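Take a look at the structure below.
What follows is part of the complex, with its chains left where they were.
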Amino acid sequence: MSYLVEMKGIEKRFPGVHALKSVQFSLKPGEVHALMGENGAGKSTLMKIMSGIYARDGGEMFVDGKPVTPDSPRAAQDLGIGIIHQELSLMNDLTAAQNVLIGREPRRSLGRLDETALNKKTAEIFASLQLAMDPRTQVSTQTIARQQLIEIAKALSYNPRVLIMDEPTAALNDAEIAELFKVIERLKADGVGIVYISHRMDEIKRIADRVTILRDGAYIDTLDAADTPLSTIIQLMVGREVTQNAPVFPDTSQSPVALEVRNLSRGKDVRDVSFDVRKGEILGFAGLMGAGRTEVARIIFGADPRDAGEILVDGQPVNIRTPHAAVEAGIGYLSEDRKHFGLAVDMTVRANIAMANMDKFTNRAGVLDEAAMKRIAVKYIERLGIRTPSDMQDVRLLSGGNQQKVVIAKWLLRDCDVLIFDEPTRGIDVGAKSEIYALLEDLAAQGRAIIVISSELPEVMRLSHRIAVMCEGRLTGILPGGADTTQEDIMELATQRESALVGAEETQ
Amino acid sequence: MTSTTVDAPKSALSRIIATGTHQRVLAFASLIVLLIGFSIASPNFMQMSNMIAILQATSVNGVLAVAVTLVIITGGIDLSVGTMMTFCAVITGVVLTYAGMPLLLGVVAAIATGALAGSLSGTFVAKMKIPPFIATLGMMLILKGLSLVISGTRPIYFNDTPGFSEISRGSLIGNLIPALPIPNGVLILFMVAALTAYILNRTVLGRYCFALGSNEESVRLSGVNTDRWKIAIYALAGAIVGIAGLLIASRLNSAQPALGLGYELEAIAAVVIGGTSLSGGRGSILGSLIGALIMAVLTNGLRVLSVAQEWQTVVTGAIIILAVYADMMRRKKPN
Amino acid sequence: AQDGETYIPLISKGFQHQFWQAVKQGADQAAEEFGVRITFEGPDNETMVDRQIDMLAAALANNPAAIGFAALDSQAAIPLLKQAADAGIPVIAFDSGVESDIPATTATTDNVAAASLAADKMAELIGGAGKVAVVAHDQTSRTGIDRRDGFLNQIASAYPDIEVVSVQYGAGDQLQSTEVAKAILTANPDLDGMFGTNEGSAIGVVNAVREMGSEGITVIGYDSGKAQTDAIRDGLMAGAITQNPVGIGYETVKAAIAAINGEELPAIIDTGFYYYDQSNIDDDEIQAVLYD
């Protein structure tokens, strides 16, 4: 049969990295083809070649059987190839609609813009995505999850025949994911070919028709999704057996309280939130997108001001107004948005890992101990399996998942008494995920108090000793961890809307 | 950044000028505080003739600020506006005085020269990937030298083109309403500002100004020909600088070839005081206009108060910092 | 102005330079003597023609009794001067004239004649033949042009054996003038003399000669100031032209008062210029016009 897109013998080298070694890939119309592989395996690179962003160093590409060499995103668009990038690349100062239709603004004579048509067209695209968003909202005011949805809308607006989705769900919650999958079904029915990249293994079973696996830049195999058990896929990705050791939940009810939060409030985002975490405990935070979990964490960390509330560390009230004060008080926070808040991407891996710990690496005169920094950086590169040619590589040049590992390394190194991880495993492959879980459990065992905010329910349930659930800025309940708590229990609390309780006005 | 709080119907004009930048209007506050302060301090300040003097003093810097706002919103900078203005004035002098062409051709020459020079800067930036600071610094020097070369280092007077000085000094409004002798130069400033604000907020060119300043790579990846648009934006800014050249030449009834250095800093200062960010993506023409007015009021007021010149400088510096600080605070509060 | 007070603003070409400060000093002196209030203002540099006009406009807003004005461009300010004339405010031009009959008088130095005197002195000192260079302060300002051309024309017409090898500009900035003069010395190792057309230029030439260790260079300066008088006493500079800036300031204010009182004034008040060197620097007549 004829392929929509076919790639053969694709080669790509970066300085110090052989990113793709004679890789092949094919896409049929109306199929979802999952592209799998560990962090840094070369998935994004292959797709950037397909969509005209990188030039290939070798190999061939065919669209509808005709050889093509898309040399720009525009050329790829003309071939009907659209891409949703792993890293957000929106214009933050513009509105959602202005982003979605950039370059294709409805115009009137003399280059005048028809803003009404622009907003109307965007509203239609949003409606088809079941996305409740005013096309006139400014992008920078939106959380990354919602920004991701704007990116998706933008890619769809081109009506592509081939749509590449590079980790579209990394920032999304179950409800949005379900919505996205409906869209994917519709596109499939229209004959659109979809390349789907994700580290959420469960999704593969749900939507993929075929699976291609890459390892270390090399092509491993292409399989039928329906006939292949997940464990096989994982084994092919990682190159070995991954054993999931069953979690043990220690009893920490008698441990001293490490962090106590009382009546934290900030506008409508955070309303009267109180909870505590004990030493040695992992407290999970679940909730739908926009539930206010990130906001609670940022307030505790002093990154945002609060209207009211008290924070106690080791039973002592602390006055935290800046992240610096928080770190001094022994609190660390790993942000959900690595690109904007987690990394200085133009700096090296080594410098980023050391960033929160400079006093460890300086003498009294302020002179840096590069040798010690290198030692530590190399240690974490090994431990977390960060794929990089050296610790002096600029973080910007790492794959998305490997960048995330760098942020994790930074905070693991900081060794705070209270550590708040916001979406720590976003974009991280299965193998590395279990390594990170083990590290978190290790930290807890050493007596640290750990808060994990995650939109992946399985992750919250796998890790948490207790699970706090938020909805619309309120803490709606704290559930015990372990097998006794089901997804349904959590979802019930996560959707316990105030309006629903009161039974009054209908929300969107 | 808080967006829409008010959604009441707005007048067409205010919508044109202020789209997405309601808070910018608040920058008026510093201006009004200054006006009130000086009025109290000196009875001579708040006279019609002095108000008109302030507006006229704003006209050239205001037009330059409008031009440079466009470039700054794209995330660039333009250091050449001062000497480019002079260059346009000199070319007009050559066309009108040396070649004896009719007035209209002189006007066209100024604007065309600006557009051409601007598109050259734009080409350096867009095609040759030279940082805007360097590209426009180079242009600043090149145009400065060329002005001197072309004019023979002598001012070119417009005595043979009687209507020329009316461009800035005449008063159409004053002819209609004798009590309001606002010079044409001021009228032109406001017209240029309104038109540029319209272009910025209502046309594709304006949209790409903001888009380029916000995330150039993303605009490029969306298939927009960013180079071409950037050149167009620099050319438009240049054309506006050409108008400033006309204004200053008409006001001085001569093209002064040595003038211009230092004007770029003042224009950029007006833009930044007006709340436009030097990192691009955000800004408004109204803000730049207010910024230019703040500077003109400050300078004039301190002079009318007869403050010793060395102290004028000190006070100007301090008030600029304070005005921007007040603006910061005001914008922060609603968050 | 307050009731009964006579207010005379002086709008000059500059403010920070020693020359203008000396003019201000003379004006202050006269103001005190005659019991009037003056202000003294000028733009940062002599290219800012329109800024000077804004200053004039602000001065007019204060209803002055008279105005002193040193025009950067002889035509640009005419509309405002007309406005002053219509309001019955007398205008006294100083330093250089205005192409108009509005000013009641002009208190000035003949810069062309002064610079040609410098040329004569230069020729005399280098023996009527050789190579000389000029470090001027400005290419476009009236004083810059007059002093440069006064010097060049005199050399060209009276001293055929003297060659002017280079004329360059240092903006009157001491450091920049130093670098300019050093470059000229490098390019012309056999140079005999250099003329610096104002204080900053002259000091620049002296610095250059000192830093390069050049010998046998005759330096002639213009204006005074401590560094220049020191250089003359030390023999680094042969001599310099000085105007009478204090006199210019004084005469401007004095003439303004006369004009307010409706007295007749001569068309030009020539405040004169002098050549001074080691031999006469301590004369009373010279000391009276030097400043530092």
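Worth pointing out:
Going by the order they are written in, the chains are A, B and C; count residues from 1 in each one.
Going forward, a residue touches a chain if its C-beta (ideal position, glycine included) is under 8 Å from a C-beta of that chain, and two chains touch if they have at least 3 such contacts.
Just so you know, these numbers come straight off a predicted model, no measurement behind them.
Summed over the entire structure file, the copies of each protein chain kind amount to A x1, B x2, C x1.
Keep in mind that, in the parts below, only the chains that are shown with their structure count from here on.
The most centrally placed chain, judged by C-alpha centroids, is B. Per-chain Cα centroids separate chain B from chain C by 34 Å. Rounded to whole angstrom units, the spacing between the C-alpha centres of chain A and chain C is 71.
Once the centre of each chain is set as its mean CA position, chain A and chain B turn out to be 44 Å apart. Residues 42, 44-45, 47, 49-50, 53, 56-57, 60, 148, 153-155, 157, 165, 169, 248, 251-254, 256-262, 299-300, 303-304, 306, 309 of chain B touch chain C in their complex.
Those residues of chain C lying in contact with chain B across their complex are 9, 15, 39-42, 44-45, 47-50, 53-55, 57-63, 73, 75-76, 78-79, 138-141. Touching chain B in their complex are the following residues of chain A: 53, 72-74, 77, 89-94, 98, 102-103, 105, 107, 110-113, 115, 136-138, 140-141, 154.
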